[in-house]
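A short write-up of the structure that comes next.
With one protein chain withheld, the remaining protein chains of the complex are depicted in position.
The letters A and B name the chains in turn, as written, and every chain counts its residues from 1.
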Amino acid sequence: MLNDLASAVIVIVAVLFVLLTTVAYLTYLERKVLGFMQDRLGPMEVGPWGLLQPLADGIKLISKEDIIPSDADKAIFRIAPVISLVPAIISFAVIPFGRDSFHFLGITTHPYITDINIGILYVLALSSVGAYGILLGGWASNSKYSLLGALRSAAQVISYELNAGMSVIGVLILAGSLSLVKIEAAQSGGFWHWYIFPQIVAFVIYLISGIAETNRTPFDLPEAESELVAGFFTEYSGMRFSLYYLAEYANMIMVSSIATILFLGGWNSPFAFLDFVPPFVWFMLKVYFFLFFFFWIRATLPRLRYDQLMKFGWKVMLPLSFANVIVTAIVVYMVRH
Amino acid sequence: MQMALFAYFGGAVVLSALFVVYFRNPIYSAMSLLAMFMHIAGLYVILEAEFLAGVQLLVYAGAILVLYLFVVMLLNVQSRGRFLQRQTPLVAVIGIFAAVDVIALLLHTRFYPELPAIPHPGVPTLGNSETIGMVLYTQYLFPFEIASLVLLIALVGAIVLAKGKLKYR
Partner (left out) sequence: MFSQSHPEHYVPIFLFLLVAVGFGAVSLTVGKLIRPKNPYKDKNAPYECGVPPINDARERFSVRYYVIAMLFLVFDVEVVFLYPWAVDFDRLGLFGLVEMMIFIFILLVGYVYAWKKEALEWD
């Protein structure tokens, strides 16, 4: 019991550290990737190749004045960014980053914080709780842009969360478990066991829903700067603003991790002869592939209109996810019997 | 240990439920409700009903409360002050009656002999979600199918209620 707790504490510290540095450097990477895609260099001034840019941004954000609008609901305005951030962070508790247990200071540690039987349910539930931070922040600001952005965002998040939840069902039928550790283990033994092949429709649905849920381009309507200034965080500044930012990037990493685990086999290597590469590295490679994909999409696609976005979610994605569940169920039944 | 956890989660549920009623601003009430849903999920976890805990978060915290918030924001209920409403004395009297009723019921019911604390005997080796699935889709097949009809009615009802307002263009 004590050993379990100690190992949990070690992994929590490690996960939080990796998560925060990844988020910090994602902002840098995003600007670099966008820069190169537009034939620019991106941030170059702070440190060699602008490598210290995230540090400079952090110092700037933490030392900025925290402006609270006079008409705002002060208590909710203050805690809303934390409500947004906490679910985004703690959903990482069930993500298995690797296969093997390892030893640290003589304590046997797992490559995940905890393995619960309802892993995927836990992640989906927390992602819906995160929407409250946005909704409350926008409402508490008492600014028209904020409120509109918040409402749009909440409606968008719930619409696409439905599709994300539906697309997972096919994988659950194949794996027969809700635990992310078991879903990963079920895909071992070469890339042809990965669920992306039997569940290609679900994969596409999940990826689109994930981009929409994290409010990224082309679905970044809640923060559409050409019409809503900055959407739900128009009135936020300094550290509270950066907590929202942190939550958005943490959610991006989360969506990438879930896509990796459900459809790309998680830490599994594609070929047996590549097994010498540590599982952790495979996991990270796949996650970074998805993160790069996020940036790529942002550099490529223009923003949708809000009615198009909602119509697409309810009239295209939802019937597709329904069809995917039905077809998967029937085909799996016929194959197994 | 389990007792202490129960005391914490149970106490937090009661406290946040009280705050739901006390707050005069409906948004604050909704937030207390969110805290209550989370602690109920905690209660489910210590009861080893983890699937229910997940569903509690997903459905109540993730869907029903969003609906509440939308309705509250839609109606734009204006309110001043944070605590205690005018009808408090009346509510207190009704509340005392209700409390006496509940306590009387609790005292007259013998829980332990009637309710088996162990999972369904037919599927003793399965995990929590698996057990729920096996029992729900075999033994409780009929209520399950009825549930889809109830959901259908809810959906139709919502559209009919909002229909007049949906039409303007």
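One rule holds for everything that comes next: a contact is a pair of C-beta atoms (placed from the backbone, for glycine too) under 8 Å apart; a residue touches a chain by one contact, two chains touch by 3 or more.
Bear in mind that the values here come from a model prediction, so they are computed numbers and not experimental data.
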| item | value |
| --- | --- |
| Omitted chain - touching chains that are shown | A, B |
| Residue of A:L26, A:I113, A:L180 or A:L264 in touch with the missing chain, whole complex considered | A:I113 |
| Positions on subunit B contacted by the hidden chain, ascending | 45-46, 48-51, 55, 58-59, 62-64, 66-67, 70-71, 73-76, 125-130, 132-134, 136-138, 141, 144-145, 147-149, 151-152, 154-156, 158-159, 162-163, 165-166, 169 |
| Touch list for subunit A against the chain that is not drawn | 1, 4-5, 8-9, 11-12, 15-16, 62-72, 81-82, 85-86, 89-90, 92-94, 113-117, 121, 139, 141-148, 151, 154-155, 158-159, 161-162, 165-166, 169-170, 172-173, 176-179, 229, 234-235, 238-240, 243, 306-307, 310-311, 314-315, 318-319, 322, 325-326, 329-330, 332-333, 336-337 |
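One rule holds in what follows: only the chains that are shown with their structure count from here on.
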| item | value |
| --- | --- |
| Distance from subunit B to subunit A - Cα centre to Cα centre, in angstrom | 28 |
| Complex contacts: residues of subunit A adjacent to subunit B | 73, 76, 116-118, 121-122, 124-126, 128-129, 131-132, 135-136, 139, 147, 151, 154, 158, 161, 178 |
| Subunit B residues within the subunit A interface of the complex | 25, 27-28, 31, 34, 50-51, 53-55, 57-58, 61-63, 65-66, 69-70, 73, 127-129 |
